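For chain A:
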Amino acid sequence: MKFILNTGRTVTQGWHVEHKYHQGYFEETSSCFIHPLDLMDLDLEDGEHVEVVSEWGSVVLRAVSCEDLRKGMIFVPLGPFANHIIPPRTHSTGMPDFKNITVELARTERERLTQWELMEKIGGKRYENQ
Partner candidate 1 sequence: MKINDVVCPFCGCLCDDLEVTVEDNRIVAVDNGCTLANAKFMSKERLASPIRRTGDGWENISYEEAIQYTVDMLLDADRPLLYGWSGTHGEAQCIGVHVCELVGGIIDSTTSVCHGPSILAIQEVGHPGCTLGQVKNRADVVIYWGCNPLEAHPRHMSRYTTYADGYFLDNAFRERKVIVVDVRETETARVADEFIRIKAGGDYAVLSALRAIVRGKGDVVPGSVAGVSRSQLERIVTLCKDAKFGAVFFGLGLTMTRGKYKNVRNAIELVDELSRHTKFTITPMRGHWNVYGSNEVFTWMTGYPYAIDFCRGIAFYNPGETSAIDLLARKECDACLIIGSDPGAHFPRACVEHLAEIPTVVIDPVPSMTTALADVQIPVAVSGIDADGTAYRMDGVPIRVRKVIEPTLPNDREVLKSIHAKMKEARGQ
Partner candidate 2 sequence: MTELLIRNACVIDPLNDICGEVMDIAVRDGKIVESVGSGAEVIDAGGNLTMPGGIDSHTHICGTKVNFGRYMSPEDMRAGRTARQGHMHSTSGYSVPTTYGTSYRYSAMGYTTALEGAMAPLEARHTHEEFTHTPLQDMMANTLFDGNWPIMQAIHDGDIRRAAAIVGWTLSAVKGFAIKLTNPGGTEAWGWGKDVASIRDPVPHFEVTPAEIIRAMIEANEMLNLPHSVHLHCNCLGKPGNHQCTLETFDLVPNANNKRQSLYATHVQFHSYGGSSWRDICSRSEEICRAINSKPQIVIDMGQVMFGKTTTMTADGPMEFNLYRLYHNKWSNHDVELETGSGIIPVYYSRKNLVNSIMWSIGLELALLTDNPWQCILSTDNPNGAPFVKYPEIIALLMSKRYRNEVFETVHPNTEHNVPLAALDRELTWKDIAIMTRGAPAKALGIVDLGKGHLGEGADADIAIYPININETDPATSAEEVIRAFSQTDYTIKRGRVVCRQGTCMVDGKNTTIWVDPHISENYSMDHDPEFAKNFDRYYTVRMSNYPVQEEYIRRNLCIETEAQL
């Protein structure tokens, strides 16, 4: 199913700006807020996993029911999960399309990667906190 993806700040994401090792950061930024009726259409329960695919890649997120959104629109808090599929194209303005991106959603049984696994996938190395 096609959706419009918006990303943005949330208080919880903001709280974790300096706490990126916390489980809370992982939970918040790997959440995909979605209208309850869309959840039904996708045959998903609140908290189940969903694969979000853009022209730039795909990422597994946890679906979270949310009535603030219109049907057909999802919201993912700013962070490495959303950015995994955000196109780097800026239309030569310097600013990528962090909002208003067309994506495909489908139910998945796959687990989410952690934010660190995402970084390591592209050649990074997690710093182990002592």
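Simple rule for what comes next: a contact is a pair of C-beta atoms (placed from the backbone, for glycine too) under 8 Å apart; a residue touches a chain by one contact, two chains touch by 3 or more; residues count from 1.
In picking the candidates, the idea was that all candidates are chains of the complex that A comes from, given by their letters.
What you see is a predicted model; the values in this text were computed from it and never measured.
Between chain A and the candidates 1 or 2, a touch occurs in this complex only for 1. Within the complex, the chain A residues that touch candidate 1 are 4, 6, 8-11, 14-21, 29, 56-57, 67-70, 73, 75, 78-80, 83-100, 115-116, 119-120, 122-129.
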